[in-house]
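As you look at this complex, bear in mind that one protein chain is not there, while each of the others sits in place.
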Amino acid sequence: MWSTARLIAAGDTVILWLTRELVQHLVVTPGKDFNSKFGHYRHSDLVGLPYGSKLGSRTGRGFIHILRPTPELWTMALPHRTQILYIADISLVVSYLDIRRGSRVIEAGTGSGSFSHSVARSIGPSGHLWSYEFHEARAKKAREEFAQHGMSDIVTLTHQNVCKDGFNLTDAADSVFLDLPAPWDAVEHAKQALRKDRPTRICCFSPCMEQVLRTVSALNDAGFSDITMYETLVRSHDVGQVPVLQSITEVADKLKKGEEVREIKRLRQIAGGQRSHQNPHGEKRKRDEDSEMNEQEDAPVGEAEDSGSGKRLKTDDDMGTWTPSRDVDVSRNLDDPSTHILRAGASIPAAPTAKISVSKATSEVRGHTSYLTFATLLPPMPPAPLEDDAPSQGPQST
Amino acid sequence: MWSTARLIAAGDTVILWLTRELVQHLVVTPGKDFNSKFGHYRHSDLVGLPYGSKLGSRTGRGFIHILRPTPELWTMALPHRTQILYIADISLVVSYLDIRRGSRVIEAGTGSGSFSHSVARSIGPSGHLWSYEFHEARAKKAREEFAQHGMSDIVTLTHQNVCKDGFNLTDAADSVFLDLPAPWDAVEHAKQALRKDRPTRICCFSPCMEQVLRTVSALNDAGFSDITMYETLVRSHDVGQVPVLQSITEVADKLKKGEEVREIKRLRQIAGGQRSHQNPHGEKRKRDEDSEMNEQEDAPVGEAEDSGSGKRLKTDDDMGTWTPSRDVDVSRNLDDPSTHILRAGASIPAAPTAKISVSKATSEVRGHTSYLTFATLLPPMPPAPLEDDAPSQGPQST
Amino acid sequence: MSAPSPVIVPQFSTRTLTIQSGNTILLRLPNGEAKAVKTEKNSTVSLGRLGVFYANELIGEPFGRTYDIVDKKLKLLPPRTLAEVEDTDATNELINDGEFVQPLTLEEIQTLKQSGAHASEIIKMQIEQHANYSLKTEYSKEKYKKRKEAKYSKIFTTIDPTLFNVCEHWFRKDQTRIRDIRIDALSQILNMANIRPGGRYLAVDDASGLIVSGILERMGGDGRLLTICNTDSPPAYPVTVNMNFTNETVAVLSSLNWATAEPGHTPLVAPVDVPADQIKSDRQKTRLNKRKAALDLLNTTREELFAGEFDALIVASDYEPFSILEKLVPYLTGSASIVVQSPYAQILSDLHAKLRALPEYLGPSLTEVWLRRYQVLPGRTHPTMNTSGTGSFILHAIKVYTFFVWL
Partner (left out) sequence: MSAPSPVIVPQFSTRTLTIQSGNTILLRLPNGEAKAVKTEKNSTVSLGRLGVFYANELIGEPFGRTYDIVDKKLKLLPPRTLAEVEDTDATNELINDGEFVQPLTLEEIQTLKQSGAHASEIIKMQIEQHANYSLKTEYSKEKYKKRKEAKYSKIFTTIDPTLFNVCEHWFRKDQTRIRDIRIDALSQILNMANIRPGGRYLAVDDASGLIVSGILERMGGDGRLLTICNTDSPPAYPVTVNMNFTNETVAVLSSLNWATAEPGHTPLVAPVDVPADQIKSDRQKTRLNKRKAALDLLNTTREELFAGEFDALIVASDYEPFSILEKLVPYLTGSASIVVQSPYAQILSDLHAKLRALPEYLGPSLTEVWLRRYQVLPGRTHPTMNTSGTGSFILHAIKVYTFFVWL
């Protein structure tokens, strides 16, 4: 597959990590340029660097990390031709289908090739992947991609409608993965393609429950056993550092201080008002009265304001916003590694605030990708019943 | 419903909290006894105690907490006549169906009455619950229970097959909750029973997906809108206190000390072996050699043992078992509040070990209860189109 | 078969049956978002791109209806059947194999719209011009059509301001301001705290009033709710605005702050007993009376708190939760529920570790809420592709008496 050398060479496919949300791929082609808002680079600059290097741009205004491709990074960087599979589904399917070094695997359809790369990595050069794609343009692109990634020996890509025309294979594969709108139409073909000398497995990837129900029924009719279904997801967590929570006693003290300040202010205003009483302009006195009453209207009991957050304590805003800092790419902040340390609550005056790290699931997560329907095809029953073979084999005979 | 007085009176239904796993209920009946492995009590002992009391048994060998019933405690204590609903489903249904003070609610079937009690609590005396139960014995028991709990004014219990005979109500209810094997047969009856002057809602509680699909279709055909489906669960967490994790440097130091001890032992054994060389019995020398070689066989590289944990560091067992202490009922441990503090890793010698509290979901959780299919019935369209009513109402006319 | 007994008790409602002048109601727009508008009599409601209409057209209408804005007037539409509901989980993936190109340019569409073409006509033209449209599956076709329709439609639906809908709206709008309290969490909190008409409750709500809204809704104007806040002035509970509560519903609520809730503290307030000869004007007199009423209310509320015997305590606060429980649990009656919410498991783990060593907290439990919504379109039933990752952690315990009755 991809280069396993320590240093980047011309012709290598590399992954450019700009940010977590912006991961791209590149075939290193000296003579070409790579331009992005994270700087301008010549492909030739990459040649000879070790994988994992951090490269600063010629303009000095940005940098990128150059990584070795893995199927996981490729999934982040690949051109989407269809909805793609992600690590949770891929890795569970690889485990359930018992895909390992030397395995012979069928997948249909190829789609964007996310699963294909993972399988090719796991089976290695001693395994084989037969990949089928119905859509001609997608098949062509996938074939080019596999060639570029040095997978041509491992993967055989066929442009074919497997529901109609099957896999052209008999007793050949250890496992079958179907990501098709109507997998039930391919189940009998899959059975033919699977080996019969050991347990083999199938997985059907279906977004909707109705498809699952129909698939389960087809698998059962075709003689597959151990039919089961899983759903798997990844739940990302945000981690943040927050000041140790403030005790309510401190809040009470602050409120009491506020009361005092307000009372002093009121008394001053009244004193001022009395002084200005001599003032011939009644308007001034009225304002004083108003301000006095406004102060009073801040007293603890009254009607709720219709919006806004009222006169909350200063500290409160800080408390209110101590949402965890998003998982920002710290590597972007060359000069300021402290960017992620949230400002201390304004409430705690000078002393360095003790921090705790807290985590919670990100607010928006992937709620569903697909249902994974698995089943096993066991070697057929031997023609003669076992007990006729060796009636004397019982332990009592020893 | 249940007593709201501060003190327990004869005739009250009370909740006896023995442990979290053992919560029972009782109608306080002076003259009767309550016996359990947590002690022996006379009902008359309870009379006059405040709710929330801790009562020690006459034998001095146990105690119980006496609590005021709530629908949630009742759910923990009730006699199961059918599979029951728990707080996650109940509370979400109550919210979605907009059940609040004064609501008029239909439920079928009554089952074990877990949902009924929650609804009765929420609607209060100004609301009404029509509850239907097909199974005659269950209906009878539920009626007795409701009477005992002072709910007879709020709940009308009917022994009836609503799929066949409907609810005998027209334009009466604000919401309908169906926990039936074939809710689709009751959908048209529900429609008739619901009010038509405001949006009303229905919830169908179905364990299987096939039931959901059929229910959705029936609701759509009957003219319900906003059809949606939810699943909700509660994920319990275990909390434990564990020692601050040990650094790998400490482990390395301990291993080095082990090496030294072993080397000293080996040298001693050799010295001993040389002394015993004069010994005429060759057997002894052989043993010494063996023990020396056995020592050597403990060297860091070799074949894996086929089972067991080898000569792991003593500390390791302690580390291995720092699973969080289960959510044990601390109140049971009268004299030893420290029961929950796990022993410190033997590795950290004398100083009091710093602890951190960690939590994780319990290993076994409820994975599914039911699918909650919700839908809304809107007031029917007025006979004449709106624009004919007031063609001059457009803002441009102001 | 016994006929159900007739119901005669009059119903109480926390809000009116139909839309009233002065309501703040939520409208569901074609893009799925909710927008809050005020329906003030004789005023104009503007929905931006969708256009304007006269508020009076909504006043008196039941909630939940769907309207099209046609010539600045509302046309009532029947509710949508499943066949008409959009597949909201149309893939968000960027399909870049050149199939989903926009067949009409933005300029062309603009011109069409200005020429008065109806949305459906624009869509029809788009479909006709869509290069690969014939190659698409029926399913994709439908998706495409719905997406286009949403873009040009002027249809909206009024949202019934139930607790469920209001909570969902705030959760989508600003999850942080309501401390990640999703509707399943809110529902469980209210049930765990045994909120019912006639109960007496303590609450600490730093969740913009979501907790207060839930308690008020479930109390239905019967009982008592006392909240403790961290502000000088009475707390703003903006979520209550969307609930459109009647005045009776809100009347059960009073508030103290962490200073005035301390029994040892004497609040510093301006004098209210001013000698008659020092009162300079009627206006000043009115204000002094008002000030006195406020002080009386403050004192009554304090006395009420200190008298205790509350039925439950709900805490959803930014402050250290144990310090809150230490202050307020003494005011709970025996067997009362204590419910503490946090967005973070860690905060409640620490609290749990403290509580389980203390005998007055019976059976402390820490739970996390879990909610999943499904799309139930025919043949396309599956959980929604995107969902909220977190909806709250809840700690529950029961207050019991630490003194021991030995027989």
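Labels A, B and C are assigned to the chains in the order they are written; within every chain, residues are numbered from 1.
The rule is short, and it goes like this: a contact is a pair of C-beta atoms (placed from the backbone, for glycine too) under 8 Å apart; a residue touches a chain by one contact, two chains touch by 3 or more.
Being a predicted model, the structure only gives us computed values, none of them experimental.
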Given A:36, A:53, A:83 or A:192, the residue that touches the chain left out of view is A:53
Touch with the omitted chain, as defined above, among C:19, C:252 or C:345: C:345
In the full complex, which bits of chain A touch the chain not displayed? Write them out. 4, 6, 17, 20, 41, 45, 49-58, 60, 63, 65-68, 70-72, 87-88, 90-92, 94-96, 98, 100-104, 118, 121-122, 124-128, 130, 156, 158-160, 165, 167-169, 172, 197-199, 209, 212-213, 216-217, 220, 223, 225-237, 239, 241, 327, 329-331, 337-338, 340, 357-359, 361, 371, 373, 376, 378-379, 381-382, 385-387, 390-391, 393-396, 398
In the full complex, chain B touches the hidden chain through residues 79-84, 137-138, 141, 181, 207-210, 235-236, 244-249, 251-253, 255-256, 258-260, 262-263, 266, 289, 292-293, 295-313, 316, 319-323, 356, 358-369, 371
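Here is the rule we use: only the chains that are shown with their structure count from here on.
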In terms of C-beta pairs in contact, which of A-C and B-C ranks higher? B-C
So which chain is farthest from chain B, going by the mean of the CA atoms in each chain? A
How many angstrom between the C-alpha centroids of chain B and chain A? 30
CA centroid of chain A to CA centroid of chain C, Å: 30
Distance from the mean Cα position of chain C to that of chain B, given in whole angstrom: 26
Where chain A touches two or more other chains at once, the residues are 209-210
Note the residues in chain C that touch 2 or more other chains, in rising order. 345-346, 372-373, 381, 383
